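Of the protein chains in this complex, all but one are displayed in their positions.
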Amino acid sequence: MTTDDAFDLECLGICKDFGAFRAVDDVSFRIPSGTFFSILGPSGCGKTTLMRMIAGFETPTQGDILLKGRSVLSVPPNRRNVKMVFQHLALFPMMDVYENIAYGLRCAGAGKDEIAGRVADVLTRVALPDLARRQIHQLSGGQKQRIAIARCMALNPDVLLLDEPLGALDLKLREAMKIELKLLQHQFDTTFVYITHDQSEALVMSDYVAVMNAGRFEQVGRPEELYHAPKTAFVAGFVGDSNRWSGRALEVRADGIKVETEAGLTVVATAFGDGAISAGDAVEVFVRPEFIAATRPGPDAAAPGGNTHSGTVDSVLFNGANSRVLVRSPNGTMIEADVVVTGGGNDLHEGDPVRLDWPFAQTMCFAAGGA
Amino acid sequence: MTTDDAFDLECLGICKDFGAFRAVDDVSFRIPSGTFFSILGPSGCGKTTLMRMIAGFETPTQGDILLKGRSVLSVPPNRRNVKMVFQHLALFPMMDVYENIAYGLRCAGAGKDEIAGRVADVLTRVALPDLARRQIHQLSGGQKQRIAIARCMALNPDVLLLDEPLGALDLKLREAMKIELKLLQHQFDTTFVYITHDQSEALVMSDYVAVMNAGRFEQVGRPEELYHAPKTAFVAGFVGDSNRWSGRALEVRADGIKVETEAGLTVVATAFGDGAISAGDAVEVFVRPEFIAATRPGPDAAAPGGNTHSGTVDSVLFNGANSRVLVRSPNGTMIEADVVVTGGGNDLHEGDPVRLDWPFAQTMCFAAGGA
Amino acid sequence: MTRDAKRLSLILLFAPFALWILLLIVLPHIGMVALSLREKVAPRIYEFGFGNYIDFLNEPIYWNTLLRTASMSLLVTALALLIGFPIAYYIAKIAGRRARGALFLMCLIPLWVSDLIRAFGWILLLRQTGVISSLLVWSGMTDEGIEFLYNDAAVIVGLVYTVILFMIVPLVSTLDGMGDDMIEAGYNLGGGHLTVLRRIIIPYAMPGIVAGCIVTFMLTAGSYLTPILLGGKNSSWFTEQIYNQFITRFNWESGAAFGFLLLAFTSITVWLGLRLSGQSLANTVART
Amino acid sequence: AASGSAETLRLLTWGSYAPDELIQKFEERYPDIDVEVTYSNNEEMIAKLRATGGAGFDLAQPSHDRIYAAQLEYGIYKPLDLSQIDTDVMSPVHLEAVKTNATLDGKVYAVPHQWGTTGLMADITKAPDVKGWDDLCDPAYTGKTSMRLRRTILLGTAFAMGEDPFAAYSDLDKYQDLLDRVADKLIACKQVIKAYWQGGDDLSAMMLSGEIVASETWDSTAYKLYDQNQNIVFIPPETGALTWIDTFAIPAKGEADDAAYKWINFVLEPENVTIMSGSTGAIAAVKGGADLLPEDKKAAVKASFTEADIENLKFFANIPPGVEDMEGKTLEKIKAATGG
Partner (left out) sequence: MAHAQTNRALMAGYKAYVAAFFIFLAAPLIAAGSFAFNDSLFPALPWQGFTLDWFFNDTEPKLGMFHDRRLLSGLYYSFVIAAMVAALSVAVGTTNAFLFVRREFPFKTFFYIVMIVPLVIPGVILGISILVLASNVANAVYDRFGVEISLLRPGIFLVVLGQFSFITTITSLVITARLKKFDLSLEEAAFNLGASRARVLWTITLPYLRPAMIASAIVAFLVSFENFNTTLFLVGSESPLTITMYDRMAKVGSTPVLNAVSFVLMVGSGLLALVSVAVQRPDPSGQ
């Protein structure tokens, strides 16, 4: 048990079937104490189901869940020391802020003074010390968010589960809360398990991210790993923006795999993931727009170890620092590339001929159907 | 009239008062035919009110509205050739897709065959040719969006008004629809007037953007102009991300204005906007994170015409191509800078000392209270 | 919750519902039907038979009254809809926020006083020596008082008054759910007032209209006091017929038959109405 | 109104047959009896008791003609213990009349309380010629007469046609024929009358306000109106006023028989008779009942009845089983006919 104690939460081979449908499929992971752990996946992939099993609202069909090294399968949800922040927060509208936070303490049988102390303490820690007597509907979206977290943290949980808590907020607030959530986690130094389908949230906040798809974990790793070294085509496509082409391996060379895409573009790519690729295999190729340099065609030769193509600017999507061009290659493939638009004479415009360059190393190639 | 005919829509000194409150204040603009025109502004600034006046649902307190050069103030809403896509789309739930699109044609007294032809045509143009007999509740969010546009376009409007039509969609779909909307506008070649409070929508899609604040237009221009040459502090802050500091001008020099921020940071900035700035004036300074280079401190001297500061990495917000560092300067100011995180050894990490450089030219300085 | 606990709690929740429906609705109606199938052959002697129904069919007075009740109820329903719809629309869509609550409340107040008081009020207003007639005499519009009471028109006015709230309430609640943007879209796409009303507002409000009509119709057909108190010498109402059978003629058997006939007849009317409007009980009455 | 152990006497009676004054007096005399009153009429009394199988009430007061058939068919009353009632004070004529009507298997089910008549009422300044039942249908008074659409008017109309409906009871076919003719007549009459009255209230209001000038009425109602307007008098029809005797009968499952007997004897005491008659306007069926009327009522009676009228009173005869139904149908037919 001593080794296990280092993990706040462990899931061992968890499966969950709804009738014939397997919503969660053999998921195993361990979360070291004090980690910000995200589960990232598209809608319907089983994230909530997994979280509900951890909280005790669903029983796994198979597998075991351990909290601080102890199996909790037979512990009813109101006795598990896992607290949860719900997507719509589920603050109790008929109670004020104080009562919301005190609720769990009362359930635990805490005395009056203890409750008052703990509530004041946790309110201070979420930086809202004066809001105790506010009604819930008098709070702003971000304040509600923090109160929902405070309500859980007042109980010193082993693990805090958060199910897309930012989903309901508007754009600007969501951006601000991303950073704030990470600071709160530091502050409480508790293990957070955070569910989201928004890759930027997962990347920005997490120590570790698990990418989930169709009930399975595709990859677990640090954000940078997932972004730069995806193990499956799904992860490559889901994490970060990418140009994505299906094609066929023509030749496996020393410096990379030569691939012809369905539209007829020929690129040299680097094998990623576990599946070995031989000539003739169907493959998926991913290139992130930020690795593609779009320049006016000039006389320079292609850089060694780089793909070079030419095309025409189809449209310029100006978005400040995140501007992008859509380039149509002669065979009709649309290629997205990040560009800097300064408003000066050097900018690309619709209809301009353009040359695109990107390194083999940043051309990720996966065996198709591998995931 | 001949000159005016080039403009699909003109507003001349439009004002709208609700009781004592002026919701729209002296707004004038002209939109050339076939333009994608966005009105960008924070919630409550009067965007919807302006649009409702154009559609005829409100009567301006003052000013005139011209469509194709003709004043429409005395034309009731159902006779104005301006069609509108509502925020929640307002598709008629008791009719199917076909009937929704046919509704306007029937109102115009079109014959049966003509209606069938036009509906089929417009459905093809929005790439949903097979959906005619679907019920509204059977459509996905993006499909609804397109049907709402098709319903208007079937009537060949002079101008199409869109009131935050993407607001109700989820993140991924919103991204996809941004591009699609722009393509649809190309496709129909009709003037679109697009309302939004999301700057990235406005920038990506529009030919021209009007930034609105508190009932007034602050600036009208191409997206790049707004981004790179904002005329007011409001525009600089609202369009694109920025570090924003309040301060005081110490000295007006040839190469820029020397400013001390409230927190005590000294920077050299360039005057933007119309208000002249003299030493001692209160100013607002904006620097976009993408113009700040964050590097490990080295021996190189500051580049000429550049601000240089040192600090410590407070946190790294990894987000693929959009990663950012929060740097704490010695006087406690938090400065955001875009960085590239590759996962390699060169990356910045929490606690690392860092040096920040950015050009005077990219340090935008506005007279405070100017807007 | 374990499977057993789930079962048990389901049973516990179902029990009150089942007892209510079974003991107070189903069994009494079965009892009523059974009673209606008894024929009296001699004092305290009964036989099974359809005599009571046959009597009904053979006696034009009875089915005439039923038809009259039904047709007047339909008329009342239609009038309530015509009169109530603009009011509901005003409350839901035009009145300001604060006015809306007040108007809605004002609509409800008559609902809270009994039928009896309402009819009483109408009597005071409509009788020959009543308020309206006196006003007319006083203003010199007539020389002699006019009798407004004791005729079908008075009954209809009284009934419309009594039931119109049940029309307005569901209408307000459905119209409330219709966004203004829907109506504006209707105009924006070129519809005039009539088109928007006919093609958008009314179809949208259909569940509310149907719910209001059902409740209104059933209440009207089942009403007792208003037609009796305001009705004239020619007016007869089917519930009165039932009352007479039970109370003044002690003929429970045929009273039960009449009761069943009223229920069956009105239910069929409602069913037809639902059919024609393409609605169902669950999405109309249940929603309001 | 009294202590917790109080017994309750539940009266099922006509409106005004239990004036508060008397109830208070009674409760003072018998502090452990609470009186609770339900107002009703003949039909409802029987219907209620039928529904309860004779339970729910301790004393009922149907008219004498309504005992026999109801008892035969539904067994809703219990036999009276005449030894507990001061039958001596009762006027022998009425007592005998009720006994013959209300005896089954040798058991007596009712004794008389008050009697009165149903006849006509008119404002003599506006309708001086009203003499008989058919004058209500005189076109001269179109829109200004009223009647109650119950069996009384059927009987009255039959008498006015020169028939004796009570005699016809023995041959129901013949009676049906008579009823049909009565119905025709009353249907034709609908053009004349303004409305059918339902209770004393509508009638009083219409009469006092002058909306109608003549009507069928209970004499008691007429007497009350005479108080208000001396032009309104009760008119016994030429063919004889129809006379009813309201009785005392004890429901089969009554639970306070003692209290019921106490009430019966109590209201028959002379000074109470006066109070009662003051409230009801009817004459108590006790010896010298007419003399015990309050002064104003006495005057009204004098103004209405001659000796000959009193000779000519027609007592309601027992309703044999089946007749109720025939009459009911006839009434419905009249109501439903669109005559005017």
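Points to keep in mind about this one:
Residue numbering begins at 1 within each chain, and the chains themselves are lettered A, B, C and D in the order written.
In the analysis below, contacts are C-beta pairs under 8 Å (C-beta built on N, C-alpha and C of every residue); 3 or more make two chains touch, one makes a residue touch a chain.
In this text the structure is predicted, and so the values were computed from the model without any measurement.
In the complete complex, the residue from C:V131, C:I202 or C:L272 that touches the missing chain is C:V131.
Annotation: of D:I124, D:L208 or D:A303, D:L208 touches the absent chain (contact as defined above). From the options D:K25, D:K131, D:K253 or D:K298, the residue with contact to the chain not on display is D:K253. Residues of chain D that touch the chain left out of view are 10, 12, 14-16, 20-21, 23, 36-41, 48, 51-53, 55-57, 198-201, 204-205, 208-209, 228, 253.
Mapped onto chain C, contacts with the missing chain fall at residues 1, 10, 12-14, 16-17, 20-21, 24-25, 27-29, 31-32, 35, 83, 86-87, 90, 94, 101, 103, 105-118, 120-122, 124-125, 127, 129-131, 134, 161, 214-215, 218-219, 221-225, 239, 242-243, 246, 252, 255-256, 259, 262-263, 266, 270, 281-282, 285-286, 288.
Contact residues of chain A toward the unshown chain are 55-57, 77-79, 82-84, 86-88, 90-94, 103-104, 107-108, 135-137, 151-152, 155.
Following the convention adopted for this analysis, only the chains that are shown with their structure count from here on.
Path length between chain A and chain D in the chain contact graph, taken as the least number of steps between touching chains: 3.
Per-chain CA centroids place chain A at a distance of 58 Å from chain C. Annotation: 36 Å between the Cα-based centres of chain C and chain D. With touch defined as above, chain B holds no residue shared between interfaces to two or more other chains. In terms of which chains touch, the assembly is arranged as an unbranched chain of neighbours. Chain contact summary for the complex, chain C toward chain D: residues 43-44, 59, 61-62, 64-65, 127-129, 145, 147, 149-150, 228-229, 232-234, 236, 241, 244-252. The residues of chain C lying in touch with chain B in their complex are 179, 181-182, 184-192, 195, 199-200, 203-204, 206. Looking at the complex, you find that chain B touches chain C at residues 55-57, 76-79, 82-84, 86-88, 90, 92-95, 103-104, 107-108, 151-152, 155.
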